[in-house]
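One structure is given below, represented as structure tokens, and several questions about it will come after.
The complex is shown incomplete by one protein chain, all other protein chains being positioned as in the whole.
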Amino acid sequence: MSFIVSFVWSFVLWLVLTAGTKGMLWSTEEVIAGIIFAAIVGLSTKNIIGEKAQRFLNPAKWLGFLVYAIGPLFWGMVKANFDVAYRVITGKIKPGIVRVPVDLENEAQYTILSNSITLTPGTLTVDACPEEKALYVHWIYVRDEEPKSSEPVAGSFEKWARRLGK
Amino acid sequence: MIFTEFFYGAIVIALGAFITLIRVMLGPSVPDRVVGVDTLNTLIVAGMILLGAAYDRVIYIDIAIVYALLSYIGTLVIAKYLQGGLE
Partner (left out) sequence: MIKSIIYVFLAISITFNLLGSVSLHRFPDVYTRLHGATKCTTFGTIFAVLAVIVHAIWQIKETGNPKYLQMALHSLVALIALLLTNPTGAHAIAKAAHLSGYKPARAVIDAYEKKLRGEEA
């Protein structure tokens, strides 16, 4: 199973990188070489990619990622950049590292949530502790020294991360 | 054929890279310099993409992809070294 997943993704990446070799499409040689190289990559990484790898092939999940990236994440980044621009110009900061309790199950969800937090207004993940179910977040303008949930820090991102990383 | 608007954009980004380089040289502590180098990497990728469009060469953009991935590995190695050795 993990061989098929990494084969499919290497082959898709190869097709994206070699599009336009024959008109707007692919020439036969490129496709054959792509199959060979994707098989090599798949064989050599099949022990590294874990058991639950087939969730990476679920198209509904990739549609969810696309909607998430274009909708809430991009809007959060727009807000974040105007926030940082305001702080660069005025120099008004009140930094601090706060502990944010979160309710997530696996590591993919922690990765999605902490990367989203880093790209959104005024927050930067310093460390994630799955064993005590908490994130340590550097906040550029502390509004709440001991938040009870991730709502004041991350808005609705925890819900999205829980749904996407399942 | 040179597309001048992308070329001027790349020049301004090079100016930003120069401002970043001042922080890398001044930086009082090691993490300050690492932050500077990380910013410099992102700016170089942006500049390479713009130069690729300006000079009409796709190969510059290919180099930008490889540079982005390799600079990430470099940042991770420096961070690992800073926090106390490679375990």
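As written, the chain order gives the labels A and B, with residue 1 at the start of each chain.
Everything below uses one rule, namely that a contact is a pair of C-beta atoms (placed from the backbone, for glycine too) under 8 Å apart; a residue touches a chain by one contact, two chains touch by 3 or more.
Here the structure is a predicted model, which is why all the values come from computation and not from measurement.
The absent chain, not drawn in this view, touches the displayed chains A, B throughout the complex. If you put the missing chain back, the residues of subunit B touching it would be 3, 5-6, 9, 12-13, 15-17, 19-20, 22-23, 29-32, 34-36, 38-39, 42-43, 45-46, 49-50, 52-53, 56, 58, 61-62, 64-65, 68-69, 72, 75-76, 78-80, 82-84. For subunit A, the residues touching the absent chain in the complete assembly are 13, 16-17, 19-21, 23-24, 77-78, 80-81, 84-85, 87-88, 91, 93-99, 114-115, 118-119, 122, 124-127, 129, 136, 138, 140, 142, 145-146.
The definition used in the following text is that only the chains that are shown with their structure count from here on.
If each chain is reduced to the centroid of its CA atoms, subunit A and subunit B end up 21 Å from each other.
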